[in-house]
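One protein chain omitted, others in place.
Moving on, here comes subunit A:
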Amino acid sequence: MAVSEPPGERAPVVTMRGVSKWFGSFQVLRAIDLDVHRAERIVVCGPSGSGKSTLIRCLNQLEAHQDGTITVDGVELRPDLPGIEAVRREIGMVFQRFNLFPHLTALENCMLAPMKVRGLSRAAAEEAARTYLARVRIPEQAHKYPVQLSGGQQQRVAIARSLCMNPKIMLFDEPTSALDPEMVGEVLDVMVELAESGMTMVVVTHEMGFARRVADRVVFMDQGEIVEVAPPAAFFDHPRNERTRRFLSQILPAGLPETN
């Protein structure tokens, strides 16, 4: 299907062409075409099992695709690509279940990869870690361990941990789905700020308010296909596809979210 053009003429950071993937005989991705441009914010939504998590997990090859091409920052990704680590360190990822390292403090979680992967000195890594922990508004939690933090705090540490690697793009895999409702806001606020700072973001989420407020384009997936791609106003107010309309009516029973 046609890929709708984003505003401005910016080079794509990510290009997916005809990407397909199977789990056994079940096809989870069907000929996905998608470009992500620099500083673009893309929200991917769709019913569970639609392939949206698999799609972003292919972008850093936590999952291997079996057909088609994925290019990230000029490098074509293949499962057997030597030095896939060099690609991954430019791609931040935030997981549904935070996945912090339990034996390290918040600060150490943020310092580990910059020291071991980027070769930063301890002092430089600590300075960066403190900067980003302040940016996600938990500088005072630096010396706590993950079990000592709330879910919302853990997810913000996870975001800071990714940012410490200075990624070119950030992937979010349902970052608020495992949170208690009262903690969703603090994580979304941090993500909104990140978007406003110009970070390239691909966010899988059901938070339609976030999508409307932040996204440049909303991608709707169903049964492994991209069904519709549109800027949020068009996506929410005039969905073209019947499947999109049905999905929106299910997750937005009280009407479409307001722009705030």
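Keep this in mind: a residue touches a chain if its C-beta (ideal position, glycine included) is under 8 Å from a C-beta of that chain, and two chains touch if they have at least 3 such contacts; residues count from 1.
We take it that contacts and distances are computed from a predicted model.
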Protein name (UniProt record) of the chain left out of view, among "Indolepyruvate oxidoreductase subunit beta family protein", "Cytochrome c1", "ABC di/oligopeptide transporter inner membrane subunit" or "L-cystine transport system permease protein YecS": "L-cystine transport system permease protein YecS"
Chain not shown: contacting residue from A:L112, A:V192, A:A234 or A:L248: A:L112
Contacting the left-out chain in the complete assembly, out of A:A11, A:A86, A:A233 or A:L252: A:A86
Footprint left on subunit A by the chain that the document does not show: 60, 62, 85-93, 95, 97-103, 112-113, 116-117, 144-148, 158, 161-162, 165
